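Complex shown without one protein chain; remaining protein chains in place.
Going in written order, the chains are labelled A, B, C and D, and every chain counts its residues from 1.
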Amino acid sequence: MREEIIVRVGAKILTPFIIMFALYVHFHGDYSPGGGFQAGVILAAAFALLALVYGLGAVQRVLPPWFTRLCAALGVVIYGGVGVVTMLLGHNYLGYNALAHDPEHGQHYGILLVELGVLVTVFGVMASVFYLFAGRGRRDS
Amino acid sequence: MSIELLLALSLAVPAAGTFLILLLRRSPNAREAASLVTAGALFAIVLRIYGVVSSGERPAVVLAEPIRGIPIALEAEPLGVLFALIASFLWIVTTMYSIGYMRGHHEKNQTRFYVFFAFAIASVMGVAFAGNLFTLFLFYEVLSLTTFPLVTHAGTDAARRAGRVYLGILFGTSIAFQLLAIVWTYSVAGTLDFRTGGILDGRLAGIAVPVLLGLFVFGIGKAAVMPFHRWLPAAMVAPTPVSALLHAVAVVKAGVFSVLKISVYVFGIDFLAAAGASIWLMWVAAATIVLGSLVAFTKDNLKARLAYSTVSQLSYVVLGAMLANSWGVIGSGLHILMHAFGKITLFFCAGAIMVAGHKSEVSQLKGLGRTMPVTFGAFFIGTLSIVGLPPTGGSWSKWFLGVGSLEAGQVGLMAVLMVSSLLSLAYLMEIPLKGFFHKPDEPPRHEGIHEGPKWSLVAIVTTAVACLALFLYPEPFYRLMTMVAGP
Amino acid sequence: MSTVVDIVLLTLLAATGIALLRIRNLFAVVMLAGIYSLLSAGLFTVMDAVDVAFTEAAVGAGISTVLFLAALALAGHHENRPGHTPLLPLVVVGVTGLALVYGTVDMPGFGGADNPVHHHVADHYLEESPHEIGIPNVVTAVLASYRGYDTMGETTVVFAAAVAVMLLLAGRRRSRAAAGDDGEEGGAGHR
Amino acid sequence: MGEGAGRVTAHLPILQVVVPLLAAPICAVLRHGRAAAWLAVLASWSVLGIALALLGQVMAGGVISYHIGDWVPPIGIEYRVDIVNAWVLVIVASIGAVVAPYAIASVEHEIAARRIPLFYAAYLLSLSGLLGIAITGDVFNVFVFLEISSLSAYALISLGRPRRALTAAYRYLIMGSVGATFIVIGIGLLYVMTGSLNMADLAELLPGVWDSRTVKVAYGFLGVGICLKLALFPLHLWLPNAYAFAPSPVTAFMASTATKVAVYMLLRFFLSIFGAAFSFEVMALDRILLPLALVAVFSMSLVAIFQVDVKRLLAYSSVAQIGYMILGLSFASVTGLTATLLHLFNHALMKGALFMALGCVVYRIGSVHIDAMAGLGKRMPWTMAAFVVGGLSLVGVPLTVGFISKWYLILGALEKGGLWIAVAVLVLVTSVMALVYVWRVVESAYLREFSGDEGTREAPLSLLAPTWVLVAANVYFGIDAVRTAGVARQAAEVLMAGIGS
Partner (left out) sequence: MSLDFFVSHYNYWVVIFLMMVGFYILISRGNLIKKIIGLNVFQTSVFMLYISMGKITGGTPPILIGDAHGGEAAGHVVYSNPLPHVLILTAIVVGIATTSVGLALAVRIKEAYGTLEEDEINRIEAQVEASE
């Protein structure tokens, strides 16, 4: 019992740090290794950890499967949408220079946005896939 | 009406007839009337085309162009007109005959029968007026397809097996050999058009010529040159009008007609003769003539005997084409005509005997001639025409074929013609002889048997009279053939 | 120094690989596969591919291990002894490997600064990205901008995988018995 | 308005892929199957419109190059449309546009309702993956889109109702991944020798390193990898079961597009990137492919004859037909390649029609076993008539597209003269074999008594109409092949550029 409490508390304390680390990885991707993909993976891992400790049901109440599924789709739309926007602004697809007056800012915004798309999708997908595998096992027993 | 339109109509009328027949399927009388009207209209159209062509014109029309330079084109030339005349005239007669036969025999699915019959005639017109090899091949294949439901009409296991043989051989040979030959021709000549004097002269030489010719002759399975003749006896499971028109006239003649047309307009007889490419095929045809007759001898089933007789007679036409001289070609063309009338008479009689007398085997016919004198009389006339004896039209074609053989220096072939005539005399004459002169085995059985249905009888008499008339008036057809290959 | 690390890592990788081949307890195999990924992440670091190393560690040692374990929990973890002779696979592998080795003979040497790889478009990325994109991590610049479309494709691949897994695993499972004699098997049992 | 329209036409290359690609995630989150279905239909129809417009643009104005992200190639990724891939795009898009509406009723019948939105998401992903492979001018981008199409294809196949669909999908996944990995290795080896990933750029750089062993090995790996994807004998093992057990619309779609795109990849890599001269003069590609193609055509036709499951029968026939395409390539001539490119289109039409007709049968009687189909000619006249026409096309009867393909194939063989006539004969003999296997089905359907459920009726219009669209196309392009053959020939000339012929 006591160990379980330790684990629970540990997980609870750890989770915000993991999420913060994920965000760091995401936003610091311009300067150091990392980016949307790695951040998405870490973020999903945080919830997987919670699920392992508190059970799948508890986590799915906070983060329901429909939401992760939505995220998985949303990220792709964000990424593709950036391209559509640049196209509407008169540039080619994914021509980030369209997003601001000077190319450098445009590129920054563009990269930020598409990385966000990657983050959202990867998080959504990883969480969904985890739910599906874990969920199937639970019903089995 | 422009002649080009008429040419297109020669295909469209029978095709439209199918829809008419389908529409009127609820009323058998109206349906059959539609069949007759369509047939009559078609014959009128072909007669008009004949008028134009016999004055030396060659009307042509392009329907579509699937591959650049290879259109689907129709062209009326004398040989095709001859074939179209035969087929369209005999369609009228056969339709009359069918009305009696199908009703008398209580066949099922009569509408389907008339529909596919009309379709088959449309494809025959396509074959007759094909303006190039591709069009010929196209309608040749369509003909195989449209006659298939007629062959399997009965829907029995035997019919299914026959259908398999039928389609297997006709499609198999045409795809494996004929198509290859056509593409080969195209790749050598750069065109597929039929031209007087041929398109291959000077473009092909050596062993390739006889090989290509062989591909054509064997690829045209409908010509029933051995060993690809098996489909013809198999097709005899079809109702008798089908056997009569299609497997004595339209389909098989489409085959030999194609062989003749290819020899004349693709190779050119002078080129063939000079290359000596056709000699080996002469002997294949000769072998088919003799073997076909011999097999016919062994058949007791009347339709089977007639079928093997057809196999044998078809090779006369092939032989005429392979002789590669003008007499041979004329004899060949006339034999298409003469054999058509002779053999359709025989089939009509066989059908009448089946419907009215319920007999299908030769050995059962003893004494039947006394109760069915008109039928057996017509059979006798038909026999004379097939054998080639005066006063029937058949004597003309045999004569020209004989002359052609001599001109080609093939005395041996003369002997073959003689022997085969004797054989056919023997196996066909047995039937009227049995009918008139043998005493019936069990006299009481024949009671209640009389002549066939009256529609059928009209047809039988018409064709039998035509056999005689063609002896007296072969002139128009001879003229047509001299336009193809003047002596 | 890095050469030594390189050799050590490669040796360890080879050893892990062979162990993977021989061990038939799949739990152990999955763990070894995770180790294999970690080792390769180390190798990537030695070869200056820090981004790749990070990702390989997260994916190979992290996610895929979790997925494998989940799958094993659902599907059992013992592997049967291979029943048939491995001759054909050996030949295939041998031929493939030899072909590759043959191909390396004319390949520019490892680490050469003059290799064509480094002087066609790579130059441009390293020299121009500061002006054109303006972020220090060139890998990110190439990933998200120069070849941003590839990354969009990559995102779509991940999404496609999610769709596939949802199609396969969402919903109630059929019991084994029900699945075994399903009438859909084969054609004879048509409805 | 005019300016706006001008802008849109300039973006057609990217819209070709992005439209279905972005429709897919939207489908995935929709709750109602019908809504997803119509979105998919809408997307696939606009895809067809774009493909046709692109073909028009290319034929009028030559090669289109679209710089994604405004980066000039080879720095960035380029979409490059020439007549070859414009043609392939039209093929894929046409089939996609016909199968999407067909799928509506079929899928509701074969797949659980909850999964339907996801089904359409996977369908659109597969479509955009294939289009992406066809349109891109960047070799690594090919790999990425290959995986998009493959992953969704694995999922789609696994949706088939028999449990064997699962093992079929798994086998495909393994072989497909091996193929993809081989392709990646090949791309890597090319990259190490040239430093470039852009196709046009590679085509310029490669002649400089032609004689290196690395390039030759890259050639081999790309070849094996692509041939795994296109199921060239003997690497076809995944295909028959995958086609046989997948849901009907999936089979129709995959059979008509996936292998076609793989053939395109082969042509693009071997003839454009490495160059026809390298392929035929250095690598002796023709001599390697010829025996494989011949064996494929012959042995697979033979195997097809003995199948009792009609879907599987057609699947083996597909492997044989792929053999024809490769055969045309192995002629190393413009005519042969014309035959290949024509057959890409024509085979898509015929197999699409045939598999869709079978889908109608599945819809009504739940099986495509040859015995179960006995007597169906009377019960489902339109469905079986569609099958007959498709079958005739497969055999190569005139007035159908099958004939046109065969014509060019034989012409190509005869053009080479000499012993090549044997190849022509083999093509024809295998056509006769096709007649036999098509015939078995037709005979069962028309000449046997129906033994199934008395209530069996004709399939609904929503299935028949798309099926007959393809049937009509089979006939239309069989009668008027001047245009299709013209495009194919032009494309063949582009691919064979640089080699005398």
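The rule is simple: a residue touches a chain if its C-beta (ideal position, glycine included) is under 8 Å from a C-beta of that chain, and two chains touch if they have at least 3 such contacts.
Computed from a prediction, not measured in an experiment: that's the story for all the values here.
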Displayed chains contacted by the hidden chain, counting the whole assembly
A, C, D
From the list D:Ile174, D:Val295, D:Ala422 or D:Leu461, which touches the chain that is not on show?
D:Ile174
Which one touches the absent chain: D:Tyr66, D:Tyr102, D:Tyr120 or D:Tyr154?
D:Tyr154
I'm checking contacts with the chain that's been left out. Which of D:Ala40, D:Val99, D:Ile185 or D:Ala413 qualifies?
D:Ile185
Residues of chain A in contact with the chain that isn't shown?
31-33, 37, 129, 132-133, 136
Where chain D meets the left-out chain, the residues are 140, 143-144, 147, 151, 154-155, 158, 163-164, 166-167, 169-170, 173-174, 177-178, 181, 184-185, 188, 191-192, 197, 308-309, 369
Touching the missing chain, which residues of chain C?
6, 10, 13-14, 17-18, 20-21, 26, 29-30, 33, 36-37, 40, 43-44, 47-52, 55-56, 59-60, 63-64, 67-68, 70-72, 74-76, 79-80, 82-84, 86, 89-90, 92-94, 96-97, 100-101, 104-105, 107, 109-113, 115, 117-118, 121-122, 125-127, 129-131, 134-139, 141-143, 147, 150-151, 153-154, 157-158, 160-161, 164-165, 168-169, 173-174, 176, 179-180, 185-188
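Simple rule for what comes next: only the chains that are shown with their structure count from here on.
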Topological distance between chain B and chain C, in contact steps:
2
Just list the two chains that share the greatest number of C-beta contact pairs.
C-D
How far is the middle of chain A from the middle of chain C, if each middle is the mean of its Cα atoms, in Å?
21
Quick one: report the Å distance separating chain A from chain D, using the average Cα coordinate of each chain.
36
For chain C and chain D, let me know how many angstrom lie between their CA-based centres, rounded off.
28
Chain D residues counted as touching two or more neighbouring chains
21, 24-25, 28, 68-69, 121
Note: chain A residues in touch with at least two other chains are 69, 72-73, 76, 80, 83, 93-94, 96
Please classify the inter-chain touch graph. Allowed labels: line, ring, star, complete, other.
other
Would you tell me which residues of chain C are touching chain A in their complex?
50-51, 53-55, 58-59, 62-63, 66-67, 70-71, 73-74, 132-137, 139-141, 143-145, 148-149, 151-152, 154-156, 158-159, 161-162, 165-166, 169-170, 172-173
Sort out for me which residues of chain B touch chain D in the complex.
64-68, 72, 134, 137-138, 141-142, 145, 152, 155, 159-160, 163-164, 167-168, 171-172, 175-177, 179-180, 183-184, 186-187
Residue ranges of chain D touching chain A (in the complex, touch as defined):
7, 11, 14, 18, 21-22, 24-26, 28-29, 66-70, 121
